[in-house]
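All protein chains but one are shown at their positions in the complex.
Chain IDs A and B follow the sequence of writing; residue 1 opens each chain.
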Amino acid sequence: MTPPLLSLSALTKAYPGVVANDSVSLEISAGQVHALLGENGAGKSTLVKMIYGLVKPDTGTMQMNGAPFTPSEPRAARAAGVGMVFQHFSLFDAMTVAENIALGMEHAPKLSALSAQITKVSEAYGLPLSPDRIVGDLSAGERQRVEIIRCLLQEPKLLIMDEPTSVLTPQEVGILFKTLRKLSAEGTAILYISHKLEEIRTLCDHATILRLGKVVGECTPRDTTAREMAEMMVGKLLQTPTRAGQTAGDTVLTLTNLTAPAPNAFGMALKDISLELRSGEILGIGGVAGNGQDELLAALSGERPVARGMISYKGTDIGPHGPTLRRKAGLLAAPEERMGHAAAPDMSLTENAMLTGAARMGLDKSGFLDWPAARTFAEAVIAKFDVRTPSAASAARSLSGGNLQKFVIGREVMQAPEVFVVNQPTWGVDASAAADIRQALLDLAKNGAALIVISQDLDELMEISDRFAALNEGRLTPPRPAQGITVEEIGLMMGGAHDMEVAHV
Amino acid sequence: MIALVKRPEASRAFSLAAPLLAVLATMVFGGLLFMALGKDPFEAITTIFWEPLFGEFAFFYRPQLLIKGAPLVLIAIGLSLGFKAGIWNIGAEGQYIMGALFGAGVGLAFYPIESAFIFPLMVIAGAFGGWIWAMIPAILRVKFGTNEILVSLMLVYVAEQFLASMSLGLLKNPEGFGFPGSRNLQQYASTHNADLIAGSGMHWGVVAAFIAVIFAYVLLARHRLGFAIRVTGDAPRAAAFSGVNPARLVLFCLGMSGLLAGLAGMFEVSGPAGQVTIDFNVGYGFTAIIVAFLGRLHPVGILFAGGLMALTYIGGDIAQSKMGLPAAAIQVFQGMLLFFLLAFDLFTNYRLKFGRTETA
Partner (left out) sequence: MDLSAINPILFIAGFFVAATPLIFAAIGELVVERTGVLNLGVEGMMIIGAICGFATAVETGSPLLGFAAAAVGGAALSLLFAFLTQVMLANQVASGLALTLFGLGFSALLGQSYVGIKPPRMGDVNFGPLADIPVLGPILLSHDIIVYFGLALVVAVWAVLKYTRIGLTLRAVGENHDAAHALGFKVKRIRTLAIMFGGACAGMGGAYISLIRVPQWTEGMTAGIGWIALALVVFASWRPLRVLAGAYLFGGLVQLQLNLQGAGVAIPVEYLAMSPYVITIIVLVFLSRSRSAAPGSLGRIFHASS
């Protein structure tokens, strides 16, 4: 019997205070599509970083084709035939596609020859891409293609894909899967990291499930139900949010042809966005990343005020108002990026509570700040939202992502907003914290607030939205009731596949 | 192998220890430098740090400490506000000159009238001169996005030329027998920034410096504007999200630092210096940058750092006359201090981890 392409035995990697991988073993054979399944923090990233030479295991061994495999750096891993497509692309915005690809190759040919190769490979695998375009101008799906082609040009024996579909429309996912199946048929092994169960059932031959750094199970996804896999992955029963099912009240927020220029060269302009939001309802806004989500949130929060007549809140024209005035009036927001945008990393939770709570919670007394009151407020948020932290004096950056997100959402929710706009409320948050956050949003709506939830997680939007709309190239589709909407319809609202025919999955 | 690991939170202990360690390291390496220059390192270090405070002529040098320290503290307080928010005014030297020129100009315009209103007017004019000079980079940055570092620095050279032109032209003493330089403000009672207690070194500039320290402390600890400054320095996007107007913050921080530098220049020209001359400025505006960092951009820290830096100036002068230590050696000594401080600052946010490491 031939040895497997890659076998890992008893890999262990510990960081201060946490064992990221605890005696993890698995085998991948040539041509296999192998899923690595687990929640955030289960140790998936650490495991693939070891395979890719970014991290060295503390103990344990790796073998490739029966020979010891100890990559000391990514270069060595690539030379051994391992390619990796990162979740957050390691691309250079100001450079062309060809230059980006050349940077990832050991012995890159001249740019003209390389461009020809890129065109050839992209056609062979159904991934159209022009080598001369500037990467900063590409859509998320196209940027992923750059990464994939960069790997394919090295003719890898093993291709690692880290959460590849989180930035794609359903149609683009279909195209990606076709490419991956073709590669697998040609003998390339694929290590596919995801927490999306249906995807894994569609694509993968074999799955290894990680929880808290340990292998907790293996299965053949086609023969296993999503529910069974979810239970292995999570290890406990989750509390599913309860839908409020309320009828909507009066209109509180009206956007009329909201238009705003792009904030920078790689940003997105908002074009003619109109909608009406009523109290007690949740409007879910989907869309592929980079289609105006950040910009829409900034326009609504007041971080980038807009012209008169575009935003009306309870009959007042608040377009030119800044964040402080809007907060006082009851319009609150929470941006996607917790660290550095929603919260100041080096400041304490008390100071971060002051950050957005000053105006509405009366912490600002004619310019002078009431720190004891801010501390009380921060402690209330910590208690109510189960934020795990030694005290309110801890720096925001010392909190885990999920805990900080609970604090950031809690900080706004506890100010009793009348309109709450949130972008990616559960991004990078573990499943139980995500469930808590969704429940908090639903409770807010039940109590009469109007919510706009912007998210790239369609399952989440389907779970909590009353109405659904999608952002595409800075435009918003007309909202429609979320009940009974199909994945195909959502995909078309999100703009279908960028620049390519729609494949049939 | 040794690796750097980011601390989950900044270490308060190290934040206090870093300046002290920097001073110690500077003494060691400064001593080596003095040794290389053929001087006895121990004598040099004690001359610089001990003599002015507790030496035979300490009664003479202690007031000097206030005189040299006041402008440094005054300027550094202003700079620290901007530095905290990532707004880099490095042209305080120019603002200092302009404050002196405006202040002296207003005072001399009244010559020889004696009135109690003249000195307050000079204070206002000096503050205005520094403020307006700093508003040039501020407005250019807000309106056009021009880099304030380069503009404020270019304006130092422009201000120096103004100073030359003024001391040779408009402000030149008509009874000065053709020598460059203005009338001596010390000899014109209404404009003289005299010691409040004779011989103490305690002039109005020293009072202003203490007020500035208290003002900055309250601003940063308790006021919305100070909070805006701190948030902007930590996370500009979070500041914008919270409602801070970055343009207004730039105008405030640059304006404030210009105003304080202008005041320092005005108090200097009407007090210790006495007159406008071509070589009136002696680099306080640049040394104050060191003071601001050495004081960890904290008002109380700046007070101590200003005192320490004044000490090196005075001690350096003594070492120069007593031991023949070159003036430039003191400048190097001060530069070293900033180097070591920046280096040791690492350990406020990172700690060393010994043992096996990742491949980076």
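Before moving on, here are some points about what is shown:
Basically, a residue touches a chain if its C-beta (ideal position, glycine included) is under 8 Å from a C-beta of that chain, and two chains touch if they have at least 3 such contacts.
Keep in mind that this is a model prediction, so the values were computed, not measured.
Shown chains touched by the hidden chain across the complete assembly: A, B.
One of A:2, A:264, A:366 or A:486 touches the chain omitted from the figure, and that residue is A:264. Interface note: of B:15, B:146 or B:186, the residue touching the hidden chain in the full complex is B:146. Residue-wise, the contact with the chain that is not shown comes from A:103, picked out of A:10, A:103 or A:226.
By the touch criterion stated above, the residues of subunit B touching the omitted chain are 4, 6, 37, 83, 88, 90, 136, 140, 144-147, 149-151, 153-158, 161-162, 164-165, 168-169, 286, 289-290, 293, 326-336, 338-339, 342-343, 345-346, 349-350, 358, 360.
By the touch criterion stated above, the residues of subunit A touching the omitted chain are 49, 53-55, 73-75, 78, 86, 89-95, 99, 102-104, 108, 264-265.
In this section, only the chains that are shown with their structure count from here on.
For the pair subunit A and subunit B, the distance between C-alpha centroids works out to 47 Å. Residues 16, 53-56, 58, 72-73, 301-303, 322-324, 327, 333, 335, 337, 340-347, 351, 354-356, 358-359, 364, 367-369, 371, 394-395, 397-398 of subunit A are the ones touching subunit B in the complex. Partner subunit A is touched in their complex by these residues of subunit B: 5, 8-10, 222-225, 227, 230-231, 234-235, 237-243, 245, 356, 358-359.
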